[in-house]
Every structure is written in structure tokens, then in C-alpha cells.
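Here is the structure we will look at, set down as C-alpha cells.
In this view, the complex is presented without one of its protein chains, the others remaining in place.
Chain IDs A, B and C follow the sequence of writing; residue 1 opens each chain.
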Amino acid sequence: MNFALPLLEKLKQEMTSKTSEIIQADSKMPILKIEAKDIREAVKKLHDDPAFDMKYLNCISGLHLTQTKEDGTLDLLGFEVLYVFSSARDFSTIAVRVDLPEKNPAIDTIDDLYGSANWFEREVYDLLGVNFINSSDLRRIMLPQDWEGHPLRKDYKEQASYNGMPTTRPNEMESIRIE
Amino acid sequence: MIIYLKNIWETYATVFEGMAITFSYLLQRPITVQYPDRMKESVPETLPEKYRGRLMVDTELCTACGLCAKACPIDVIEMKGGRAEGKKGLRLIYFNIYHGKCMYCNLCVEACPAEDGEEDEHHTAIYFKKNFEGSSYTLNGLVEQFIPPDEARRRLKESEEIAAKRAAAAAETTKNSEAKQESDKPKDGGDV
Amino acid sequence: MSFYQELPENILVTNIDQLLGWGRKHSLWYLMFGLACCSIELMHTGGPRADLERFGSAPRGTPRQSDLIIIAGTLTYKMASRLKLLYEQMAEPRYVISMGSCSNCGGLFDKAYSVVKGVDQIIPVDVYLPGCPPRPEALLESLIFLQKKIQNEKFLRK
Partner (left out) sequence: MINLIYMFVFSLVYLLLLALTAGILTYVERRIAGRMQSRIGPNRVGIQGILQFIADLIKGVQKEDIIPADAYAFLFKIAPYLVFMGVFLTLVPIPFGAYTLMEDLDVGIYYVLAMASYVVIGLMIGGWASNNKWSLLGGMRSAAQKISYEIPAALGVFIVVIMSGSMNFQKIVAAQGASPVDWFVFRNPFTFIAFNLFFIASLAEGNRVPFDIPEAESELVSGYNTEYSGMRFLFFFLAEWGNLVVIGALVTCMFFGGGSFWYEWKISIPAPGRDPIVFEVLGFLWFLFKTFFFVFVIIWIRWTLPRLRIDQLMDICWKYMVPIGLISSLGIVIWMYFIPENSTIDRIVRLTLTSLGAITVLYFKYRVYKNLKITKATIYANPFV
């Protein structure tokens, strides 16, 4: 029996907006899907409420959702940001998922509640371009500061050159190919 | 005070022990293998059986099927096969391997269907030699051409000629057969 | 004709060239620049079994004192500026060995957005060493290869 499920049910009950839903309820890790505007309320509850006592943030992961159409082109469906929390009390782990639109994805930061959230948020921002509103320090974390674009977006176009370095290189065998 | 004296004693005792260890190493023979010249046996002989050194191809055994080039995930192999006079299957026209990029993943060897029937580690047409030397002053020097360029050009020309000849012959036969069909059969539009 | 133009024609100069080249090639202190898995092999080369120091190559911590930089591993764009800075801080004469497929041409990260496709796009490379990663003996071989190049250089005729 999955003992994260009752916690999620409880969280769902306590949310003010009733639009949340539990997905993947029968899997190992059930996820509560909530709306972007409710994220701070939910996380605050998880952090402060002794019933949850989720003091540890495992990770924040991002995903660019796409669907391949019949003619082979990609249909961009927006972004998904997944928060995974753990409790040091009974090692229960729960996940909260937020879906963001394709254009100008933005969500409230939680790095005032969890100190470690800042690096995760920077990573999601760096690679996917999700904007974390009111973040204390939202810079790129892995790529150079003057990098253009967010590479893990499915519609990412690599720049032709970065600081004078071409980003493509012809295969050395092309120069000696016999035609 | 006792701790103080004990600290001093321990300092001397441990330094003494450490120096005994290093001195005992000073009296031992170094394990260094003096690589290029001062060795009893060459390094490739001492390597394990399945060591992957330089990627090589046996141009006689190769059937020019191109499976290795398809299997390669990073386009290290570039090859082309063509017809030859007096040979039944395909013959290599050129076969280039870019050692500077190869990641020694063995996928090409697994894909290779041409085997010489022996059970040694080099039983496929494309195989890994145990030799690992191959530095170069230029990146271009890391591309190995197993068929020399002149020979490759000659073979390409030959295969093109044969292909042209065969195409002409094929065109002749199809023309003949079409003409035959047209003359033989009446038009009824329904073909199978 | 000035003295310096006349100088190269003297037989003396070639002998001095040989002496200078001899000094340079047997004292290639290297700057350790390990970036990825190749750096493990680089460390191994400095270790007891292969022993790079037999050829007079001691590891140095600072670029000012090193003559050789061995770029071992995948170079990313973020690291590229640092590499360039280190290379520019090195004092002439300086040599570069590009060790392994990734630093040769990007290797299997050829299509990756963050990897520099070849170290020679930033700094001039003297010796390319194939392998993924190369054996320690292969690195020794490339060092000897570099020594041959240095011996044949003409310093005074530049």
C-alpha cells in the first residue's frame, strides 16, 4: 500500500481551490497536479504543517511536453514542473506537479521556504526557461551567462557560433572523400 | 599534561613508522614499465585478450555491406562498395576510419557479418587491434584510409563503368521485353 | 645584410638550435588540466607504472611555469574561456597535447549543445592523441612524438 496517497488526499482536501487532482494514483509515486497559482499555498502547507512535515526537497524537475503530429512536426504542449518532497520523519515521499503554458512559463519561487530550491530552480530556468517569480537569485547555473536560448526546449535552435567558436564542425573525412 | 606528552610521543612514533615505510619502498624495485624502449616485452602483448586498441579492417575479407557504417553512432566509418570485374559480390572502393573520434564501443564489430571462420578475437572483417599508438600532428592524420586514394579512384572508375554497362544492358533487356510485351499483349489495363 | 639575417646560415646556429631543442624537449613540465575521464588516465600516467617523470616532465600547478598543457577530456563552452585564459598565461615556448576523442573533435558529444567541437577551435594544438580514453602508454607515445617535433624546430630562424 502506498502511504503517500493519504497525505496527498489530505493535501487535496485542504487546498482552497478545488481544481487539484491526483494522477498516477496506483503507481509507486502518486502525483498531485495543482495549478500554478496554488503552488506557494501547497508548499507552505507541506513545509509548515506538522501533519506533512516535509522538510526535505528532493528535487525540482522540469519537462517540455510535446506530441508528434502525424506529419512529423512537433506540437508544443507547454511545460511541466515537478516538485518532490520527503519527510525525515517517516521517509514518505510525495510529488506535486504544475503544468505551465508554452508561452512565458512562470511560477512563484519557493526558495524562501527551502534553501536548496534555489539551485534546482536555476537549473530549470537555465535549461528550460521557466521563470521563477520573486526568486532571490535567478541566474544560469550550468551554461555561461551569455548563452542564448534554453537547450532542453524541444524547439531549441543551436546558435551558429558562441564567442567566436563555431558550434558545428565538419567531419574530417569530408575533406578526403572520393566522389 | 599527560595528553601533552602523549601527543609529542605519538608525533615521533608515527613519523618514525611512516619513514620506515617509505624507506622500505626505497629498497624495492620500482614497478615502472619503461614504455617505449626499455621493456622485456611490448605492451600490446601484455594487454588482456579483449582489449580494444586501434580499429582496423581486413580489406580482403570485407564484403562492403556497410553495416558497420550504419551501426556506428558517431559517423566514424565511411565506406563505399562497388562491383568489380571477375568478382561476384561487392568490393570496397574506399574505407576510411576516423580514429580521432572513435569511442571504441564495439558496435561496428558486433554488426559485421563477414567472418573468416576462425575463433580468434579478430575473426570479423572489422576488428580492434591491440596496438594503441597513433598520435598525429594534424587532425587529418587521424583519418586512416585503408584503400589508398589512387587505388580507390581506380576502383570507383571501374565500378562506375561496370554499373554503366549493366545499366545499359538492363535498359536493353527491359526495352526488349517491353517491346515484346507491347507487341504480344493487347491492352487490358489490369495488371496484377 | 645584418648579423641576425646572416646568423642562420652558420653551422653554429644549428648546433645551438639542437642544444636549445634538447633542453626544451627534456624538460616539458606539464600543467594538469583534467576535465573528464581522460584525466584519470593522465593521473595514471604520472603514477608509478607509466611514470611520465622519466622524460623530465614534472607536474606544475601554475601555467606560468609549465611548458605543456595536456587537455584531457570533454571541453565545454563554459570551460573554454578558462582554458583560453590558462593558455594565454603560459610563457613561451608552450605546447599543447589534445588527449582523447572529446578534445580532438568533440568525440561522441559531437552533437551536444554545450561541448566545444575540438580544442583546436580555441588554441593551437601540437599533437592529437586518439583514444577514448587513451592508455597511459599512448600518452607517453604522444609525448615522445612531441619531443621529436620540438627537436626539429628552428628557434633562431623565426
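Details
Here, a residue touches a chain if its C-beta (ideal position, glycine included) is under 8 Å from a C-beta of that chain, and two chains touch if they have at least 3 such contacts.
Small disclaimer: the values here were computed from a predicted structure and weren't measured.
Across the entire complex, contacts from the unshown chain go to B, C. The chain not shown here is touched by just one of C:55, C:109 or C:128, and that residue is C:55. Although one chain is not drawn, its touching partners on subunit C can still be listed: residues 19-20, 22-24, 26-27, 47-49, 51, 53-56, 58, 60-62, 64-65, 67, 89, 91-93, 155.
Take subunit B: the residues that touch the chain left off the picture are 4, 7-8, 15-32, 34.
The rule is simple: only the chains that are shown with their structure count from here on.
Subunit B and subunit C, compared by their mean Cα positions, are separated by 27 Å. For the pair subunit A and subunit B, the distance between mean C-alpha positions equals 42 Å.
In this assembly, the C-alpha centroid of subunit A lies 42 Å from the C-alpha centroid of subunit C. Among all residues of subunit A, those that touch two or more other chains are 172.
The residues of subunit B that reach two or more other chains are 100-101, 139, 142, listed in rising order. Against subunit B, the residues of subunit C that register as touching in their complex are 48-51, 54, 101, 104-108, 110, 118, 120, 125-132, 134-135, 137-138, 140-142, 144-145, 149.
Subunit B contributes residues 30-36, 43, 54, 73-74, 99-104, 132-139, 141-142 to its touches with subunit C in the complex.
For subunit A in complex with subunit C, the touching residues are 142-144, 147, 151, 156, 158, 162-163, 165-169, 172.
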